[in-house]
Each structure stands twice: as structure tokens, then as C-alpha cells.
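I'd like to ask you about the structure that follows.
Of the protein chains in this complex, all but one are displayed in their positions.
After this line comes subunit A, so read on.
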Amino acid sequence: MFGSGHYSGFRVIKEALTGHKGWRPAWRDPEPQKSYDFIIIGGGGHGLATAYYLAKQFNQSRIAVLEKGYLGGGNVGRNTTIIRSNYLLDGNEPFYEFSLKLWEGLEQDFNFNAMVSQRGILNLYHTDAQRDAYTRRGNAMILHGADADLLDRDQVRAMYPFLNFDNARFPIKGGLAQRRGGTVRHDAVAWGYARGADQRGVDLIQNCEVTGIRTENGRVTGVDTSRGFIGAKKVGVAVAGNSSRVMAHVGMRLPIESHVLQAFVSEGLKPLIDGVITYGAGHFYVSQSDKGGLVFGGDIDGYNSYAQRGNMPVVEDVAEGGMSLMPMIGRARLLRSWGGIMDMSMDGSPIIDRTDIDGLYFNGGWCYGGFKATPASGWCFAHLLATDKPHETATAYRFDRFRKGLMIDEKGQGAQPNLH
């Protein structure tokens, strides 16, 4: 291990006593080499995790991550930080439960404080039919080794007495709780993986936009970038909202549309919400950051977009959802809002797969839920890159599932990305 050294309580005390002269940058800023064994395009959560596990878990070397901006400036730094494994379908639940287990050990593993907080997530239900659907979902989760707990109205009231239980149209009847779910400091996830990868020799190259992917006889040979050509034996693409643009370099059209998702944070308030709450009758979910701001969001705007900002109708819709669930939120002032570009897939589930070009691999289609997937996505993509075989929890995430009718459609919406 080299670079920034090991972080620990002991180190903090030692540095405090020696004038903080021993701290080093958390990662290097290397010039790109002529070629690598592995190039990962995209320095977001998934790309950095992939490089980290490639080096650490799969003992690979000569790895670079190419990022067009700065590390963690994409969706990994824009999301609402919720982690959970409360999926219904067989293709998804084992993967997300694998991810949750990795979150549980992540900070020790990469030696970085990512503030993984298993404060619990509660999905509210408002009708008998919704309760039955959540019963089924909870059972599916338990069958896959995750935790789930169906709460009645009184149990929910004991947790969050301020919710609008007696809304005439959408009374709260209970909720499905996953107590191991929660939140994680999103930026720290990018930083922790970046530092861990750098310490294992991965070159993290920023301000390096990939502008072309070169192939020869059906094999990838490297990438053209804003910093020149860089050769590679294998190239893994993990660029989230920009997936279609990057894969267009090799003429591939994807089962993906890019859409904008907005999020919001209020002024800092005293401790109020100690978990994550999702509204079952409108598009609204909320948690409270450690700084006190209420972090909340709702639906995607619903039209193709690469602008990292949304429009007023969704702002209104989210605010209405919040008012209907917890009317007192109307007294809090909104501090800021922002948007990120989602790689919305045709069935709402991701893709981690090879392509028809040898040595070119793809990771994307995460929709609005890829943050929680970060550790497992990195692990499974590294597995695929290193061994050419899918990881056992990611065997369903293939391109050809649309051709074969094996869609993983949690919501049952069909090929309409803005409805997932």
C-alpha cells in the first residue's frame, strides 16, 4: 500500500500531535500511460468500484479509470443516498442483497468513513391491495436472505407520529420496513473507492473524455480521448446517463433513454426523521441528512434529457407529495434543488454484459436506483472483466433479455422508460 497511508483513530491523534504534516493527497494525479490491460470509462461510483475490485478482489493490474470531468461529479455525487434491497423479482433481489451485504463491510474493506448508516427504510401502504403486494414483496426478500418486516398503522405511528395518518383519500395503513436499509455519504463512496483503487496502483485520470473507441477485426484496441489515444486489452463502460453517447462510438444502440431526475434539500432542521420514508400514494420519499437538511425527491421529469436540471411541474409534484404525506414540511424552506441524468432502461433493470465486440463490456441502465448497487455493480463488472463470466448474482443482466422475452420488469410497465 502506498500513497495516503492507512486511516485510523490512532493516525488522527498522531497527526494532531505532529501538526498535521503527515497527510498526503488521497490519490495521485497521473499522466495516462500508452496502454493498459483494463480501461474503465467513467469515474462515478460504478467505474471506481469496478477498478477497486479488479485490483483487490481479482488481482488484476495495469488498470486505468478515465473520467471526463472530476471523480464523483456525476450521479454518484447527486443522488439521495438511499441503500436497500427490497426488490421482488428473482433477477434483482439476490444482486441487491449482495450489494447490501457489501455495504455492511465496506468501510473496513476500503478503509474510509463512508458514513454507512443502516437507519432503516419504510415503504408506506395505503390500501389493502398495497398491503398484500408488500406482503408478497417482503416474503420474496426474506426468501432471498434479506430482512423485511410488515408494520401495521400503530407501529408506523409509534415511529413517525407526525405523518398524515388520516388523509381522507390516502390514509396510512402501515408499511414495509427494511431495517438494514438506510443511507450512505455518497461522495465518500466515490472517494473511498478512488483512494482504495489508487493505493492498489490504479491510474485515476481526470479531465479525460473518451471521444472514440477503436476496434480491429472485431476486437477493441483502445480509446481516443481528449488526452490522446490510450491502448487497452479490455474496455469497460460505466458512464450512467451518458451510456448511449459512449456506445454510439461503436455504432451500438441501447435499450436505454436518458432522463433527468431532480432532488431537493431543505434548510437544516433539528433531528426529525431518523430513517427513510417513501410515500405509497404519491411520488415522494424523504430522509434527513446528518447536517439536518431534509433530503427528498420524487419522480423523473419524464422526457429525454441530458441537461442536468429539470422543470417546475415536477418540483410542484414533489412538493405536493410532501405536503400530503407530512403537512408540516410546508414550514421548512427549500435550500436547493438539482438534477442528474438517469440511464433509464426499457424494463427498469440494469445491464452488466459483454458486447459483440471482443474486449468491450458494458455496465448501465441503472435508472434512478444505481447508488445502492454501487458495490455489487463494481464487483460483478470486475468479475465479468476479469473472468469473462457473469457473477452469479448478475446472470440476468444481459442485453439479449429483451430479444428473449426475459425482461426484469419490477413495475410491470413495459418498454416505456419514463414509467419505470
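The rule is simple: a contact is a pair of C-beta atoms (placed from the backbone, for glycine too) under 8 Å apart; a residue touches a chain by one contact, two chains touch by 3 or more; residues count from 1.
Definition applied: contacts and distances are computed from a predicted model.
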Hidden subunit of the complex - UniProt protein name among "Sarcosine oxidase subunit delta", "3-isopropylmalate dehydratase small subunit", "ABC transporter ATP-binding protein" or "Acetoin utilization transport system permease protein": "Sarcosine oxidase subunit delta"
Sole contact to the chain not displayed, among A:23, A:162 or A:306: A:306
Residue among A:42, A:72, A:236 or A:255 that touches the chain left out of view: A:255
Hidden partner chain, residues of subunit A it touches: 242, 244-245, 248, 253-258, 302-307, 311, 313, 346, 402-403, 415-418
